[in-house]
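The complex appears here minus one protein chain, its other protein chains still in place.
The block that comes next holds subunit A.
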Amino acid sequence: MTSIRKNKWFMAALYILVFFLLAEWLTPVIALTETGHKNLFLIFIGMSLIMALLQVPWWISGTVKTLYVLWFAVYVYTDEVFFTGDAIRFLWDNFTNDFSALLSQDWAGTTDIFRTVLFFALLWMAVYLIHYWVSYRLSIFLFYLLTVVFIAVLDTFSPYTGNTAIIRIMVIGLLLAGLLHLARWLERHHIELSGNKIAAYIIPLVLMVSAAAAFALYLPKSDPIWPDPVPYITSFSDQAGSGPGGEVGRIGYGVDDSQLGGSFIGDDTPVFKATVANGQYWKVESKDIYTTKGWELTENVGDSFLYGNGDFISTDFQPGEPALRDNALVSMEQSFPFVLYPYGTESILMDQNVDYQYDSADQRIETYIEGAEIEPDVYEVAYSEPLYSLTALQAASDEDLAELPAEFDRFKQLPAELPQRVRDLAAEITADADNIYAKTRAIERYFSTAGFEYSQEDIPVPEEDQDYVDQFLFDTKTGYCDNFSTSMVVMLRSLDIPARWVKGFNEGELVDQNGEEEIYQITNNNAHSWVEAYMPGVGWMLFEPTIGFTGASAIDFDVETETDELEDPVMPERPDPLAAEEEEAAADAADSGPSLWSRFEQYTEEHRKAILWSLAGITAAALILFKMRQKWLPAVLIPYYRTRGNNASTFEKAYLRLLKQLDLYGIKRREGQTLKSYASYIDSFFGTHDMTKLTQAYERSVYGGKDETVQWQELKESWENLIKQTSG
């Protein structure tokens, strides 16, 4: 150690600044955790720093600090002021209690005192670390930066306001950094300065920092340029559903649909498992009011019906033939106070005595026990898929629509602001269709033929004056189920066809097969929305406009005509259903999906921007790391060579590595310069004899051919010393 570190006044000034910096850490922690006795903690920090400054032997300082911590516990948690018998008994009781709690891993069973002691241990560590940085490394930048980040983060995300704290930190940090820079500079150049000269450096430093602080304080400040990031970030953590106003949501079943749009990120959290004969769409509810931004439900319409276990539940969908009846076993993995039911549901069975309340307003089946909501666990649904007669469907015409009773009006309502071009488009699509069913199918198919794309990313939320459907149909043409289903409902309604927007889950992923039965895993990724439309004379029918999805109503082809339209009516041509399926459940491995390569291509195609940016980011990071290798390489090299064998080849490699490191440091060896003259230059530069010592051994080994004389273990210290110098 050279003179500057021995200058007690200088070091004391550093430690005082450090004390204030640490106090800035402590203040918000104490304030936010509602801990008292801040002064006692500060005394602990101050005491630790003073002992570090005075270089008190560790066994003294350790004892003093431990006693202080124990005294703190006694003073704060008991009425005692000194270590009386009661106090010691109190401490001992706590110790045994905490010890046994820890042994039994009962973390909650530990006492407050234990946590206080842990906090003190943390402070102890912090003081030691910063002491190390200031006294040995003569560097504070990292800690300084962390402090600023810490306060900034707390200021942003917690009730703590760091307005003045940040100024204090800036001032303290700049002073510390400036003084440490002086110290490092003096050490590097082996300069011994008198107190006067040090003052001559420090006074301008202090003046400049205070001038900068004064300017910063009194200059007018502009408002933040960036919006408060907190709402944005909290939108990430919002659970399922298209949350209001959020830019990015997490996929899943949600309650609030009044504001649709925005991107989704996948979420493969399981929702339930279904054991069924084949995959079903699982309906939850429907909504009827389109608001130009999303969906809401008309209040106070319809009736509620109560059913018991196994009672026949009358939904809007008549079950199909009894011969086709099946039972589905649903085991929930998330809790909802309602039943997810397949189309054609007849009855539901649960091992509790549950009331099923069917609401005709939104077709939701809620579960109650004695009037209180319950969340079903496992239940069995008897259902039979509805079958629709094509003849009957084709018979329905526009006249039948006009005769529908008034209760269907709410399924035909549209906002007055709906742009005319949406209506025009609907009319255009259905111009060639001569019956209601044909019109509905034309709209259902429109999306797969008009260049629409399925995507969950970069989907905008409509602006204030924008219509959600209009935006999708004419601007973006890219979206997910909500876009497709809402658009279809709106277009149907513009043609006076009653339609409603339905939410639930699609069939999910087939995970197992048990004889006739198939087991499906439904995750949040399978949350879905689709369309129900009313066909006069037939009833409500399910339609699936979203491209890539396979839901459809079963049609009984009871028509004896040769119409080419009907050759493949159930599965109309749709572009690669798997593509969308994969996006919906990105994490799921498709069992019969496209080859790995094409999936890779598709992935790169879709994420080209992200891939390019991350590649650029990685390259930039690698470049920076490479450029800065002089700084971090020693930290890698020292442990690497420390563990190598004690032989000449290790030493030679280490020596050559040192030459490279010195070169990076900036002391270049000229082409024709011998190692010996280079070594003496290095030594004169760093004020050591290490390089000459190493070079002699190296020359003996390489030029003299005397590998056996090399004692790497003995040279290691010199080598490490120089390597460390180069990283400074």
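Operating definition for what follows: contacts are C-beta pairs under 8 Å (C-beta built on N, C-alpha and C of every residue); 3 or more make two chains touch, one makes a residue touch a chain; residues count from 1.
Here, contacts and distances are computed from a predicted model.
A chain of this complex does not appear here, and its UniProt-recorded name among "ABC transporter permease", "ABC-2 type transport system ATP-binding protein", "MoxR-like ATPase" or "Cytochrome C oxidase assembly protein" is "MoxR-like ATPase".
Considering the full assembly, A:700 is the residue among A:5, A:168, A:423 or A:700 that touches the omitted chain.
Within the full complex, the residue among A:220, A:515 or A:672 touching the omitted chain is A:672. Interface residues of subunit A facing the missing partner chain: 652, 656, 659, 670-677, 699-700, 702-706.
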